[in-house]
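Input: a single structure, listed below in structure tokens.
Note that one protein chain is taken out, while the other chains of the complex remain in position.
== chain A ==
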Amino acid sequence: MSSNLEDQYYLELSNVIDLYQNQTPIEDDGSEYFGWSDEDAATGPEDTSLALIDESQFLDLTTPIFTPTAEIATSSTINTGLPDGDIVSSIQPTSTSSQPPFLQRPSTTQDIPKIPQGVDTATAATQTDPAVHPPIGSQVPELDIESRLFKAFLEARRDGIVTITWEEPDNSSRPSAWVLEKIDELFTAWLDVIDGKGKLVVKLRGCGRRALRSSRSQPKWVWRTFLYPGSSASDIRKFAALVRLLELVREAITLDRVYTKRDIYYKDVALFGSQQMVDNLVDDISSALGIPRRSLHITAAAKGLVCGDLSIFKTDGSIINCNIEGEGVLIPSSTDIEKVEIRDSDTVLIIEKEAIFRTLAESGDWKRLPGRPILVCGKGYPDIATRELAHYLYLSKNLAGQYPDFYCLVDYDPHGLDIYTMYKNGSLSCRTAGMFYEQMAVPALRHLGVKFSDILEYCSAEGNMSQNIEDSGVIPTDNGEEPRSKRVRYTSSPPQGLLPMTAHDRAKAVSMLRRDHDTAAATEHTDDLRKLLYVGYKAEIQVLGDQLVRYLEEKLGRQRIGLAS
């Protein structure tokens, strides 16, 4: 640490415990994360703290989020005396010159360790400190961040650097009011730095996205660094986006509203730039705070669709009837679902593609299919709400007292098979994070199609498998069939609807094989993966074209006969 720094604060809040990462739709996980510095944060002490996770915390879905607890009251009564290892003890000035207007600064000496690792997490998790954040509504009633920030932009930079590290233990059971406090606390600290004309460095403990996707290892933490004032345009934007997002979270909690990630993106398209940036920031903030995303009052936009003989009873007393002609119903978040009631259906058909779902729903064809299936569509990789609904259905009986059968209609490509396995086994990232993935799986799910054999059966009649041969010169062969030309030209495209496997598809298939080939439930879809690799074609559901309904009738009918016998 150089001595010329004017202010040096370390807001070390506590050790790493865990996060509640997988409220994110899974497709976010596969994407890369641009524009952030990924410093590896997986250090020894954090690894040991990971062992402290009490997994039962995650399994408690019923913990109320908004229950006012005594914590706020507690916080206001906590003595400002600083117990050893308390959060506040880490806020320390390294120099007493040019004091910023700080609310209350512990006058500790410089030789206190900068980052007190190994803080008793129980202490840290239950104590909030009024020294850093006064009770809401009293001392800091209104934080006009934007104007403060704007003003700060105009000020000249000086030579002080302040690093604020932000990481929290698992706080998944905490109320949103606590989040509010936490944000205010952060803002206050930052503003003090900025007011003191210090250079602000915020380090946020995010979650490595690649780690979520890969293998069965523990999640890997990475540090996101935010600079203020930034040295480049992207630094400035990053910081501004962080502040703006925290402000929106604050607003959502204060107004007791829930924003979708899409809402947030549209609040300031120019600033956020992409949905990806919002998604990643939200994940990082919830990771750093150690809370589930819903505690930030942020959800993913409802994505999944359902249609069929089904009623969804919501916790607010309303009933969604999914038997509406012409369109599907958006699947509500599982926290809003009281119970589901299946009526006449004894089949659930999970469909990868929205277009196919809409075709079946709008035409009303689903009513005439065997088993009168309930259609569920996750629009590609399913989000959590969709998988949880599938799981609810899996646990439900219809009015006749039968459990429904589950079938899956996906593209015949590596991603389609991956989606199938995600519905069937739960997602890998959930397993990685030790989450309640078994509550989102449908082990009885069967792969209905599409497969190559189906294409042969249903498309060859349409002439898709045939070819045009241009006769250009007559050199007959004596093979007992009509004469062919010596030089034969064949149509260049593969049978309609079939696409060649790309290098990306192949890599995906091989990585899925690596992942799944030795697991118990592997044989079925790994064989399909190998067939894809060997044959070199993939197919979309659309290959069936107008044969779709006939295809489903026959396949579902066959399955039912197979089950009966």
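Details
Quick note on the criterion: a contact is a pair of C-beta atoms (placed from the backbone, for glycine too) under 8 Å apart; a residue touches a chain by one contact, two chains touch by 3 or more; residues count from 1.
FYI, contacts and distances are computed from a predicted model.
Per the UniProt record, the chain missing from the shown structure is "Superkiller", taken from the list "LALA0S03e08152g1_1", "Ubiquitin-conjugating enzyme E2 G2", "Superkiller" or "P53 and DNA damage-regulated protein 1".
One of A:231, A:321, A:453 or A:519 touches the chain omitted from the figure, and that residue is A:453.
Considering A:229, A:273, A:370 or A:536, the position touching the chain not shown turns out to be A:536 (whole complex). The chain that is not drawn here is touched, among residues A:330, A:510 or A:549, by A:510.
Chain A residues in contact with the hidden partner, per the touch definition given at the top, are 452-453, 456-457, 460, 465-467, 475, 477-481, 484, 486-492, 494, 500, 503, 506, 510, 513-514, 517-518, 523, 526-527, 530-531, 533-536.
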